[in-house]
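Got a structure for you, questions after.
Missing here is one protein chain; the remaining ones are kept as they sit in the complex.
When the chains are written out, they are named A and B in that same order, and each has its own residue count from 1.
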Amino acid sequence: MIAELGLALLWIAAALACLSLIAGIVVLRGGPKDVAGLVRPASVAQGVLTAAAFALLIALFVRSDMSVELVARNSHSLKPMLFKVAGAWGNHEGSMLLWLTILGLSGGLVALFEKRLRADTLIATLAAQAALSLGFFAFLLFSSNPFKRLPIAPPDGQGLNPLLQDPGLAFHPPTLYIGYVGLSVAFSFAVGALVTREIGPAFARAMRPWVLGSWIFLTLGITAGSYWAYYELGWGGWWFWDPVENVSLVPWLAGAALLHSVAVTATRNALRAWTVMLAVIGFSMSMVGTFIVRSGLLTSVHSFAVDPERGTFLLVLMLVYIGGALTLFAFRASAVAEGKQFALLSREGSLVINNLLLTTILALVLLGTLYPIVAEAMGEKISVGPPYYNKVAGPLALILCLVMVAGPLLRWRRDDGRTLWARLPLALLAGATVLFGLILFGGPIGILPLLGMTVAAVVAVASLAPLWKRKLRRVPLPTWGMVIAHFGVAVALAGMAAESAFIKERLVAAAPGETVKVADFTVKFARVEPVAGPNYTAVRATLVATTPSGSSFILHPAARTFPGLMGGAPTETNEAALLTRPGGQLYAVLGQPVPSADGSADRYQLRLWWKPLVWWIWLGGALIAMGGTLALLGRAQLLAIWRARRARKAQMRFAP
Amino acid sequence: MKRRWILFAPLAIMALLFGAFLYRLSVPDDRLIESQWIDKPMPLFDLPPATAGVAGLKSSDLADGRPRLVNVFASWCIPCRAEAPQLEALKAAGVPIDGIAIRDRPDDVAAFLRENGNPFDRIGSDVQSSVQIALGSSGVPETFLIDGKGIIREQIQGVILADDVPGIIARLEAMK
């Protein structure tokens, strides 16, 4: 019954989305005003019902109801509970339902809490959000029904894939999804504002917290995903410029650009058309990314069954939404003056350069990801990988960081060079110290890591400058947020640059009892032993790493073998062992046994890396997300103050 | 507004993007990496015998005036078993076939030949895939058509099917 109820809820939710859309259109066309009262409740109810359907899907997975095809294909009664729950979104249909749930809940939240927007713009926004939901409801109900029953229930499910059973992996997709789909709110705001031609500071202020919220989740999701790849893939890489990583980065870049341009629109009523444009691009890029992943468009093999029909369906949806929004933009934005103008050397000026660089990087990442298709159409098969992105995006990112140094120190409207210069000596001194220190004592370093560490030092010091000579308790939360997020960028940049400049690698075939040196560590390969896990067998090594100061640490890298699923070949995974030290991480992997010619004591492949400051990368990511959170809290607070003041003013005006 | 057309630029960019998507949906990505080392002489190599009783293979063996096949295979490669009957058929039609065994052990190669028959005149053992890499080959099985002067004329990726056999014979015939 649960599955049937879930399906029924989805149909009702779809009907409610349809209702919101039609009611919205009727109101905006000047129809009867009382219809307007339907839109908010319908949006809230649609969100609640979709969420309920998703909860029912999770319940089906928890109960291991194998009569439902999705559960039978993706779960198993013996799976640990956490992975049963995560199994609900670890497949195409379930993740599309999660997508719809977030879409519906975002719309519901806007309907409940958004009180600043003009009434007609709000209705247009909710109608746009409902239109988005409607298309994805159609996609789900007509081509990917998650509640489909099997005629005969199998005795147990097929989904016991050990590789998918990782706690980090269980929560990574929902985090990213909240970010991606959260951007739909900005998209709908933009469409709503274009429809009612209300684009100004009030609109920007209303949109800002939603953008900030989804961008925080995107930041967290990408940071966590990078760490997961780092420890799970067993080669110590933290970013591969793989097509899938790239399509996750593109919405983040759009969100970052939007976050900064919306500040200009909210504060100075400038860059209006551009902000609307970015709001449309953000969610468009989320959809493009999903399309690329689901349609199997690029040769990054993924775990979803590739289905050309689904790809075509998504393409048509995207064509309608993105095409529709951009057409609306083309016709309406000409009526939107770009708003107030300003000098290059001003806060706005720096934010414009920020946006210029972020969108250029975005465009380059997208181009690089899709270019192999273009080249193939021209008859050449090429690969675009890290060397390209490092060459083209690296320098732009460094310039962006320098703009980030200057921007927060500039005043709005106009500033002059001398005052900026006067605020910078400490930061420039820090940068010069690092640069000369590295040139003199750092040994041979690539130009990009060298500049990276230098710029990181400048940014780290300069990012704190807005706090200089201020009473820290009176610094507003959004300023704190900005300072911490910018400082986080410096931390992450320093981590990336230091890791690539000073990494030490040691690959050896060692027998138990032997000692290996890597960087300052003496690593003793103490022993190997077989270990049995719940559903795997493993060979586990014990390594004792000793620092120059004499303290010892134990690491247990392991190689696991999972029995083949349904008679298939066994699967092997490497469990890296990490030792985190203040200066970086020691990363150890146990590889294959090496048979020696005379059959004597077994030797094993050991891969050891010393990765200086590598954990700063994810610390930086966490700081950026934390800065975003503070800014979000601050915005909410500011709004409360602003509203209270307006209420007081209104009272005074009506006072006798 | 002078520059109103610029507002249509995003729409145009989207159209380009969708053009690329449509192209890829209609022409799916083929994941085979074809060798570019075609119409070029066989790289120089001298491989030891892959198993007792069958001679090893060196590049000079391949320029004896007779067009031939060089089959890149391995005993651990399951599709290679499926290809064995077709190689036998080619052999029976008088096509000389040499083999290169990739990352293989003599015992395993011997067992493979016992089970699937031996259509090979010579089999070189390529334990570090170095000849495979020099040929631009990216998997097993693969078959190269070599003309009498030792020039590589064609690469066939994957299993040779029964339907392919007459065509291969005809193309080798044409090289004479």
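Keep this in mind: a residue touches a chain if its C-beta (ideal position, glycine included) is under 8 Å from a C-beta of that chain, and two chains touch if they have at least 3 such contacts.
Throughout what follows, contacts and distances are computed from a predicted model.
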item	value
Chain not displayed: protein name in its UniProt record ("RNA polymerase sigma factor", "Metal ABC transporter permease", "Cytochrome c-type biogenesis protein" or "Tryptophan synthase alpha chain")	"Cytochrome c-type biogenesis protein"
Which residue of A:Pro80, A:Pro308, A:Gly513 or A:Pro595 touches the chain not shown here	A:Pro595
Options B:Ala12, B:Ile33, B:Ala92 or B:Ala174, residue touching the unrepresented chain	B:Ile33
Option from B:Ile100, B:Leu135 or B:Leu172 whose C-beta touches the chain left out	B:Leu135
On subunit B, residues whose C-beta touches the chain left out of the figure	3, 6, 31, 33-37, 74, 76-77, 102-105, 108, 127-130, 132-136, 138-140
Subunit A residues touching the omitted chain (full complex)	90, 95, 163-164, 169, 172-173, 176-177, 180, 221-222, 225, 228-229, 232-235, 237, 240, 242-245, 247-248, 271, 289-290, 293, 299-304, 338, 340-344, 349, 352-353, 356, 359-360, 363-364, 367-368, 371, 374-375, 378-388, 392, 396, 413-414, 505-509, 569-574, 591-592, 594-595, 605, 607
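The definition used in the following text is that only the chains that are shown with their structure count from here on.
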item	value
Footprint of subunit A on subunit B - complex, ascending	1, 4, 7-8, 10-11, 14, 17-18, 20-25, 27-29, 31, 33
Sites on subunit A touched by subunit B in the complex	273, 277, 280-281, 284, 288, 291, 295, 297-299, 308, 311-312, 315, 318-319, 322-323, 326-327, 329-331, 333-334, 370, 373-374, 376-377, 381
